[in-house]
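Yeah, one chain of the complex is gone here, protein chain that is, but the others are all in their spots.
Chain lettering (A and B) follows the sequence in which the chains are written, and residue indices restart at 1 in each chain.
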Amino acid sequence: MNNEWPLWEIFIRGQHGMSHRHVGSLHAPDAEMAIKNARDVYTRRNEGVSIWVVEANAITASSPSDKGPMYEPSESKVYRHPTFFDIPDEVGAM
Amino acid sequence: MYAQMVKTAGTGLKSREEMTEQERNFQDKIDADIKIEPKDWMPDDYRKTLIRQIGQHAHSEIVGQLPEGNWITRAPTLERKAILLAKVQDEAGHGLYLYCAAETLGVSRDELTQMLLDGRMKYSSIFNYPTLNWADIGAVGWLVDGAAIMNQVPLQRTSYGPYARAMVRICKEESFHQRQGYDAIRKMAEGTPEQKRMAQDALNRFWFPSLMMFGPSDKDSVHSAQSMAWKIKINTNDELRQKFVDQTVPQAEYLGLTIPDPDLKWNEDRGHYDFSEPDWSEFFDVIKGNGPCNVDRLAARNKAWDDGQWVRDGLLAHARKKRARDLAAE
Partner (left out) sequence: MTRDEAFLQFLLRMGDNTLILGHRVSEWCGVAPVLEEDIALANTALDLIGQTQMWLGLAGEIDGGKSADDLAFLRDAWDFRNVLLVEVPNADFGRTLMRQFLFDAWHSIMLGRLIKSSDERVAAIAAKASKEVAYHLERSGDTVVGLGDGTEESHARMQEALDYLWPYVGEMFASDDVDAQMVAAGIAPYPADLRAEYDALVERVLNTATLTIPESRFAHKGGRDGRMHTEHLGHLLTQMQWLQRAYPGAKW
């Protein structure tokens, strides 16, 4: 049996962050230890307040060759981006 | 440079005509600065070379813990002890990030570790030199980390995404390493006569080995062209070495220390310092395993790994038992 500790992907939300961001990976025997290891490895400089860990095996990634079909359609939906709309200065911040 | 003399896999640089269509597309992406990601197609030789390079870089961080760790228990003040410990800990972190980057190429960390332990993979020659007095800790931060940063800053733009991202994180953390080293050696250069002697002694021993970190001269580097085309090597060895010398000489002068090279002098025409080449026969001896500390360093890594086996196995066995119990309870 392979006795290497499984690989975990680490996601951390920083003090002022709105969402968890992928920061890297590490090895740990289980999820609880992965969280502790993440605290020691990835928050040495006060980077985070909340940690998620996911076993790397459990992640399904899009295939890079799909880059075109997966993402290009959204590139044409520029109206999703707030700067698309011209707002008169007089109405104030929006 | 923590990755020295990485042997580039393959037959050398191909012309566009010699490339397959897949290889041409791949090279086009690199030329357009599009990052290569783990699931992208890549030439086998690119993958192999990267595993060697990132692996060697990671091994260097881990073995590099030893010469500095050698002084943690003898650090002269509580603050110096904390700074040094934090720094050596960062190196473990850097090794960890780099192993993870290598793992995205389909090799496991344990496999890489095994190759380090049985001598199939190398680490930087610099860590086969001993740290003999406290000023060595300053010299390592100032010169060795200084040389490493020269190489690592451009590698943030390397073509392989996970490697580039690891380098970004490493460079961010590395900024304190060189500064703490310079600060430590400066304290000594400005200190008692004995301390000044330690500082000069450290510079005498670490100067040429630091220059060797960049690898042999370009004219003797047979592997560079392909790696540079793949953007996994950004600058030539000689470029970086010159840059390092130009940057370091004024820093040494500020400390009132003498660089152990009688031929070192400013060359007005070139706008660079002229300097003596390191003794390359010594370099090749160290690479072949005959440096002052090669045997001890590898023995220390092997002992740590072997002694830790029961711990790794024990914690994994517990995790498996717990999982089985949790499943049974559901």
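Just so it is clear, contacts are C-beta pairs under 8 Å (C-beta built on N, C-alpha and C of every residue); 3 or more make two chains touch, one makes a residue touch a chain.
For clarity, every value in this text was computed on a predicted model and none was experimentally measured.
Contact with the undisplayed chain is limited, among B:225, B:295 or B:317, to B:317.
Across B:35, B:80, B:165 or B:205, the single residue that touches the chain missing here is B:80. Of the candidate positions B:55, B:93 or B:181, contact with the unshown chain belongs to B:93. Taking the complete complex into account, residues 5, 26-29, 32-33, 36-37, 39-41, 44 of subunit A touch the chain not shown. Where subunit B meets the missing chain, the touching residues are 62, 65-66, 69, 72-82, 85-86, 88-89, 92-93, 95-96, 99, 134, 184, 187-188, 191-192, 194-195, 300, 303-304, 307-319, 321.
Going forward, only the chains that are shown with their structure count from here on.
In whole angstrom, the spacing between the mean C-alpha positions of subunit A and subunit B is 28. The touching residues of subunit B, counted against subunit A in their complex, run 37, 39-41, 86, 89-90, 93, 96-97, 100, 103, 108-110, 166, 169, 173, 312-313, 315-316, 318-319, 322-323. On subunit A, the positions that touch subunit B within their shared complex are 3-5, 7, 24-27, 29-30, 33, 41, 44-45, 61, 63-65.
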